[in-house]
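Before anything else, here's the structure in question.
Removed: one protein chain of the complex. Kept in place: all other protein chains.
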Amino acid sequence: MTPSSVLLNLALSFAGLSALCLAMDRHHRAIFHGAPSRKRARALRWTGWCGIAVSFAAAIITADWNFGPVQWLGSLTGAALLVVGLVSYRPGWVRPAAVLALPLAAVAAFLA
Amino acid sequence: MAWLHTWAGLVTGWVMFCVFVTGTATYYRTDISQWMRPELRAAAVEPGLAAERGAAYLKVHAPKAVSWFVSVPQEDRPLIGVYWLDSFEAPIQQAMLDAETGAPTTVRATHGGDFLYRFHYELQIMPVLGRWIVGASALILLVALVSGIVTHRRIFSDFFTFRRDRSAQRGWLDAHNVTGVLALPFHLMITYTGIVTLAFTLMPWGVASAYRGDELRFFVEAGQSPAWQAATGRPAEALPLAPLMGRAQAEVSEPLEMVIVNNPGDAASTVVAVFEEPKGLAHRHPQIVFDAVSGAVINRLGTLKPAAHVFTSFLGLHEAHFAGPALRVLFFLCGVMGSATIATGHVLWSVARAPKPGTAAGFGLRLVRGLNLGTILGLPIGIAAFFLANRLLPVALDQRATWEGGVFFAAWGGAAILGLLRPHDRTWREMGTAAALLFLAIPLVSAVTTDRGFDFVGFDAAMIAIGFALAWGARKVSRYRGSARARPAAASKSLARA
Partner (left out) sequence: MPDEAALRNPGRGLGWRVRAMVAGRVVLATFGGYAIAALSTAFLSLALPMVRSEAVATATLLSFAVMVGAVVWVFSARTLGRAALGLAIPGILLGGGLWLAMTFVETVSPA
């Protein structure tokens, strides 16, 4: 449950949740000025859920079954708060932030 | 269900807001305690020696006690804590000793973070009434949580939705939903586990039926407590503690946390070495029990059976002792969100029932508004005053710890009374600003009155952040309170549109 493993979880959860958020009509419209096509929405949803699943796996690997689930849930909450904050106050930042989260996750994975 | 959620939430919210805020603060209880004893510097003392010094003090001051407890110096509280019970019914007494000399410490008397911790689960109303109020409120909160989930039909589609540009009511409802739903696993977990910490106070009927009320016997059979041996009445010389602790530590990998001496001075006296919790969720302490006179090992407490393990895991989850620094920040954040869920719910309740322009607010609404103000801003004001008092009260003041608590309640009470008397809209901004200023003052006053330099920069930074957050929040509330009517949709810009 080191800081780098928590950061890894946060980054992965953030990427996944942003994708899920963008898959929704309302939020996609707010950021890209148009509803997503069905294919795009589906792709985003798949990416999103995969991100969350990878985050769960990372939590179990770095923090074992005792603390992993707790850490994963905590990271989901923190990441979700960040997504809501960005979507409400700086919607233009959501996509770059989600993209940046991936190399950040890689760095954190290396450190963990 | 919506009715149930609204009223269960309203009734329990004022108490639970206080429980959540002080509980969230308790995640950093040891940091707060360190900040509140700035004269204290860490000292490395061998735990066995510390135990002996504690026992020596207790032998002089509490020779007839039925139990002694010596809490060895911790990294965050480098003092020897000694506690004793004159009888099972008597209240527990305590003293803090200097780790190196064993004499009562000259560090400023304060309860430190323990004051907020004890407020969190018993509202400083002892012995059991406070716990009953907290426990009952938590049960009602659980009802409010469940009914809230059932009522929130758009829980998934509105997951990320926070509409700031619509009506005030819409904005507050979204804020309430977001803070409630995003941290929902935490809210459910913390409420249920919190109730479990008070389980045997609230629901003693299992022990009553299966053990005929003998609660100690239950804890013994569950492997959580050593059996009690009655005193024989014959005095006997006990062995020195340090070698016993050395033997105990050789068997256990966790550091020693506390030494308990039962029936000190008696032939049947026992010494219990209690160790810190091992890695894992379960809140259990390995213990080794010695006969105090012969030094033989009587009992070892370690692994637990499944249900007991689950039970102690619930306690462990609630206290989160296992959390490293990063995870602790996340828990703190979740606690803040829980407090925000309650606060936004209460503000929403009063905004949704705002009287039409021209008519006056009825008694019920005025009462709720006053209580909202008194709780949501009053409690932070009390806490800030508590911290300021720690720095400003003279170090040698008699009953200093009680004075600090007195300042806490007086500041809170004063704020609450003002909230009930003054015109509502203005008071949010004024009192919010006052609260913010009080928090911002804490690092300044601390810098002037103590000489620890940058040792407490984390705590100071947190105080500043809280100050700004309060100022921002109070501004939000005061701005919306005036115009409860919906703003035209045309006025909103690029942000969330349904």
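A and B are the chain letters, set down in written order, and residue numbers restart from 1 in every chain.
Just so it is clear, a contact is a pair of C-beta atoms (placed from the backbone, for glycine too) under 8 Å apart; a residue touches a chain by one contact, two chains touch by 3 or more.
Note that the coordinates shown come from a computational prediction; the quantities given were computed from them, not determined experimentally.
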Which displayed chains the unshown chain touches: B
Per the touch definition above, residue among B:87, B:209 or B:359 touching the missing chain: B:209
Contacting the left-out chain in the complete assembly, out of B:56, B:133, B:155 or B:199: B:199
Sole residue of B:44, B:250 or B:307 that reaches the chain not shown, by the stated touch rule: B:307
For chain B, the residues touching the chain missing from this view: 1, 3-4, 139, 142-143, 146-147, 150, 192, 195-196, 199-200, 202-203, 205-214, 217-218, 221-223, 305-308, 310-311, 314
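Note that in this section only the chains that are shown with their structure count from here on.
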Contacting residues of chain B [partner chain A, same complex]: 157, 159-162, 164, 178, 182-183, 185-186, 279-281, 317, 322-327, 330-331, 333-334, 337, 494-498
Complex interface listing, chain A residues touching chain B: 1-3, 6-7, 17, 21, 24, 26-27, 29-30, 66-67, 70-71, 73-78, 80-81, 83-84, 87-88, 91
